[in-house]
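Working notes, beginning with the structure itself.
Every protein chain except one is present and positioned as in the full complex.
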Amino acid sequence: MTERDVRALQQRLADFAEARDWQPYHTPKNLASALSVEAAELVEIFQWLTPEQSAKVMDDPKFAHRVTDEVADVLAYLLQLCEVLGIDALEALAAKIDRNEQRFPVGSAEPKIPRRHSAE
Amino acid sequence: MTERDVRALQQRLADFAEARDWQPYHTPKNLASALSVEAAELVEIFQWLTPEQSAKVMDDPKFAHRVTDEVADVLAYLLQLCEVLGIDALEALAAKIDRNEQRFPVGSAEPKIPRRHSAE
Amino acid sequence: MTERDVRALQQRLADFAEARDWQPYHTPKNLASALSVEAAELVEIFQWLTPEQSAKVMDDPKFAHRVTDEVADVLAYLLQLCEVLGIDALEALAAKIDRNEQRFPVGSAEPKIPRRHSAE
Partner (left out) sequence: MTERDVRALQQRLADFAEARDWQPYHTPKNLASALSVEAAELVEIFQWLTPEQSAKVMDDPKFAHRVTDEVADVLAYLLQLCEVLGIDALEALAAKIDRNEQRFPVGSAEPKIPRRHSAE
């Protein structure tokens, strides 16, 4: 399980970049851009699919591989960004869920779409 | 520490969406788009900063809060996408790092920029 | 009609930036990022909509205004990027359509999705 631990992965990514002298490229600004580029590659897989086709994307091994690969790339840049900024991603997410539980109470009348379009 | 465990967070996110009847919106296609939108909000923070300013972004509490919040949003959508697709994000990343260690051997001559621009 | 001419708009944008001393921020790298951020704001409008809802987005004046505004922002950054790089956007597009007419001949068997997923 060590292999799969977030901190261990973050360390492997840092060692990987250091061994290749890539740190000068890894400014927070560049890592945020790289993250958004990988997120777009994920979007690209789905861009012409109907909602129904998108729900079955893992049934096709070629699509499944591509999606899994892009997920890994997004996570890699997210963890590298957190590393250079000293952010604990899991703690940030736990705190955000706490806030969202206040912000969107269960059983409130409004559905997701109108709320998001008015509030954001 | 349960709080910070990836699987536990993924479950909290799933429960959160279910309690608000948001699952119909959470197609893989929509979640990938939402992830890319959050990644862009992270990019927006850095878009006019110099590389040097970007490296000091956590020194300003307002920026630090914004960055941390967007990191949480990106991770939230990434984990929700993995949940609906049945992808283990940490395993995917571990496998990707393994592949990258083959693809970019330490000490190979080419620096990052030319390589990435020719290979990707 | 001068108002609506592409070159005239490009000049207005350049004058606007110059009058505010914004040129130092307008590196090609930053303008490309800003363009992608605005594109994401456009995506955000549609992210939870069904395909059918997305087709009717202009029926709601509030949505219509938002979409039109984001379209303007995307075009503004695209033209500013072209300005600093010396690219003629309309000529680039005309050349691209020419190439695509060769690349995707009418009546070829394959529909869009498989082709794009294999070729790109």
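As written, the chain order gives the labels A, B and C, with residue 1 at the start of each chain.
One rule holds in what follows: a contact is a pair of C-beta atoms (placed from the backbone, for glycine too) under 8 Å apart; a residue touches a chain by one contact, two chains touch by 3 or more.
It should be emphasised that the depicted structure is a prediction, and the values quoted were computed from it without experimental measurement.
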item: For chain C, the residues touching the chain missing from this view; value: 3-6, 9, 12-13, 16, 19-22, 25, 27-30, 32-33, 35-36, 39-40, 42-43, 45-46, 49, 51, 54-55, 57-58, 67-69, 71-76, 78-79, 81-82, 84-97, 100-101, 104, 106, 111-113
item: Chain B residues that touch the omitted chain in the full complex; value: 33, 36, 40, 44-45, 48-51, 62-63, 112-113, 116-117, 120
item: On chain A, residues whose C-beta touches the chain left out of the figure; value: 25, 30, 33-34, 36-37, 39-41, 43-44, 46-48
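Operating definition for what follows: only the chains that are shown with their structure count from here on.
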item: Euclidean distance of C-alpha centroids - chain B vs chain C, Å; value: 25
item: Distance from chain B to chain A - Cα centre to Cα centre, in angstrom; value: 2
item: Residues of chain B whose C-beta touches two or more other chains; value: 25, 30, 33, 36, 39-40, 43, 46
